[in-house]
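For this depiction, one protein chain was excluded, whereas all remaining protein chains were kept in their positions.
Note that the chains take the letters A and B in the order they are written out, and that residue 1 is the start of every chain.
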Amino acid sequence: MLRLEKLVKTYKTGDQALKAVELNVPEGQVLALIGPSGAGKSTLIRCINRLVEPTSGRIYLGDVELTGLSQGNLRRERRRMGMIFQEYALVERLSVMENVLSGRLGYVGFWRSFLRRFPQKDVDEAFRLLDRVGLAHMADKRADELSGGQRQRVGICRALIQNPALLLVDEPTASLDPKTSRQIMRLICELCKERGLAAIINIHDVALAQMFVQRVIGLRFGAVEFDGPPDGLTPDVLTTIYGEEDWEATIAPVDEDEVEAAE
Amino acid sequence: MPVEEIKGQKIWQRRSGRESLAHWVMWLIGVAVFAYCWQQISASTTWFFVWDAPRIADDIWTRATPPRWEYITQLGKPIWDTLNIATLGTIFSLILAVPVAFLAAHNTTPSRFFIRPIALLIIVSTRSINSLIWALLLIAIIGPGVFAGVIAIAIRSIGFCAKLLYEAIEEIDQTQVEAITATGASRWQVMAYGIVPQILPAFAGIAVFRWDINIRESTVLGLVGAGGIGLQLSSSLNVLAWPQVSLILLVILAAVVISEWVSAKVRGAII
Partner (left out) sequence: MSELHTLIGKPWRKPSFIKRPWLRWALMLGFAAYLIAAYMTIDVNWSRVYEGLERGKKFILAFTSPDFTTRSSDIYAGMVESIIMTIASSVVGIAISIPIALGAARNIAPLPIYLICRSIIAISRALQEIIVAILLVAIFGFGPLAGFLTLSFATIGFLSKLLAEGIESMDKVQAEAIKASGARWTQWINYGVQPQVMPRLIGLSIYRLDINFRESAILGLVGAGGIGATLNTAFDRYEYDTAAAILMIIILIVMALEYLSGVIRARVQ
C-alpha cells in the first residue's frame, strides 16, 4: 500500500540522511523502524508526508505518487496519513477537543475551522475516540494540563480522526515512563488492528518493538540493514545495526501472549 | 599572557602589557570625548541664568503652589480625549502591526529577501521617530486635533508592537506547527491553529504594555497641538498660569500611575 523507491534525502549541509531506501508496506501491517540516533528514522517518516522534501526517489501511497504532488494535492493526500509525534506536539494552549478536531482541518473550510464550527459527525467522532482512549471527561481541559501519557493519547486521537490509511509514528514513547510506554504502544497497535491501518513506528526501544510489531526494519546510516520478523533480531543483527555491545540483556524474552495480542 | 617572568619570578597581572595599554587608551578617548561634549554644552549655556536658577526655581515653586484645584472641572474633556488617543491609537497600531510582524518573522515571511527587509524597515523607521514628531508631521498634513494624535500614536506604536510580536513568532515551538501541517491543513489553518494560539498571550501582553506607554505619550501630544490634556498644559504655560500647570502635572502623574496599575493587573490576569 505504501511503496518507497530509491528514496534519497541529502540535507543542505551535505549530510546524506537516506541512501536509496526501498520499502514496501502492505495494507494493515504494523512495522517498527529501529536504528541508532542519526540513522535517518525521523527523516524517513517525515519524507513520506513531505514535511521534509525528499531529494530524489518516489513514494507511492496506494497508486498515488506523493513525490511531485502540488501543494493542494499534497494536502489532500496528507489527510490519509495520520502522524503521531515524539513530544506529542499538541497545540498546548488549545483545549483537548480542539486538538482532536484539528485532525479534521484538511476536511473543513477555513472559516468553519476558525469559528470552531465543525460538522456534528466530526464532533461525535472526536468524542467516540476520546472515549476509546479514556479521556472523554477531559475534552474541555487545556492540553498543557495533561500528563505525558494523556497527551500522547490525545495525539493518537488527532491522528485517527483524520480517518487515515497509514499512521506515521515518530518515537511515540521517547518521553514516557516504561509502563505508560507499553500502554501507549499497545493502544496504537490495537487501534491499528481495529481499523486495519498500516503503521510505521519509529522507535528506540528494541524490546518494546519486539513486543508489539510483526515486522522490524533496521536502519543504519540511512540504509536498510535488516528487514524481518521481530524474533530475527539476534545479537549479531543488533551489532550490525547499532555497533558492538552486549545485547543479551536488551532483547526481551519474547512474551508469548504479548505476541499473540499484537498479532 | 597574564603571567610574566621578571627576574626569575612569576608575576601575575590581570592584563598583559598590550591589553592594559589598549584599556588605558580607551578610557583616555572616552574621557576626552566627554570633556569635549561638556565644553560644547557649557559654551552654549548662559551661565548667569544657571547661577540664578535656584532663585527662579524657588520663585516658580511659590507661584505654582497651591495648585488651582477648581481648574479640574475644565479638565474632564481633555482627560477623556487623552484616554481616547491612547486607546484608539493602540487598537489601530495593533491592527497594522500584526501583518507587519508576520511578514517580518523569518519563519512566516513569504519572501525572505524582498518582503522581510521592507517589513523590518517599517518597524525601525516607525520606532525610531518619537510620537511628538509624528504628531507635528500629521498636524502639518491633516490639521490639529485629536485625530492627528490618534494617528501619531498608531504609527509610532507599529514598530514597537511588530518588533516584540515578530520575536514572539520566531520563538514558537515549530513541532506544533508541523503537527498541524501534517493533518493536511491549509496555510491559513496552520496559522490559525498552529501559530496564533502560541503567540496569543504575548500579543495580549504587548497590547496592554503599549497601551500603558501610550497613555504617557498622549498626555504630552497636546504640546504640539494634537489634542488631549497637553493642550491645556501648553496654553497654561503660555500665559504663565503656574497654579494650573501644577494641577495638570498632578493629573498627568495620576494618569500614569493608574495606567501602570491597570496594565500590571491585566497582564497578571492574562498570564
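Basically, a residue touches a chain if its C-beta (ideal position, glycine included) is under 8 Å from a C-beta of that chain, and two chains touch if they have at least 3 such contacts.
Source: prediction; values computed, not measured.
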Of B:S16, B:T65, B:S111 or B:N130, which one is in contact with the hidden chain? B:N130
Per the whole complex, from B:C37, B:I95 or B:I118 the residue touching the absent chain is B:C37
Touching the hidden chain, out of A:A136, A:A207 or A:A223, is A:A136
Could you list which residues of subunit B touch the chain missing from the display? 33-34, 36-38, 40-42, 44-46, 49-50, 53, 56-57, 60, 80-81, 83-84, 87-88, 124-125, 127-130, 132-133, 136-137, 139-143, 145-147, 150, 216-217, 219-220, 223-224, 233, 237, 249, 252-253, 256-257
In subunit A, positions touching the absent partner: 95, 97-98, 116, 118, 120, 123-124, 126-128, 131, 136-137, 139-140
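To be clear about the criterion, only the chains that are shown with their structure count from here on.
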Interchain centroid distance [CA atoms averaged], subunit A/subunit B, Å: 48
Where on subunit A is subunit B touching in the complex? 49, 51, 75-79, 81-83, 85-87, 89-94, 98, 102-106, 110, 113-114, 155, 158, 162, 168
Flag every residue of subunit B that touches subunit A in the complex, lowest number first. 173, 175-176, 178-186, 188-189, 192-194, 197-198, 200-201
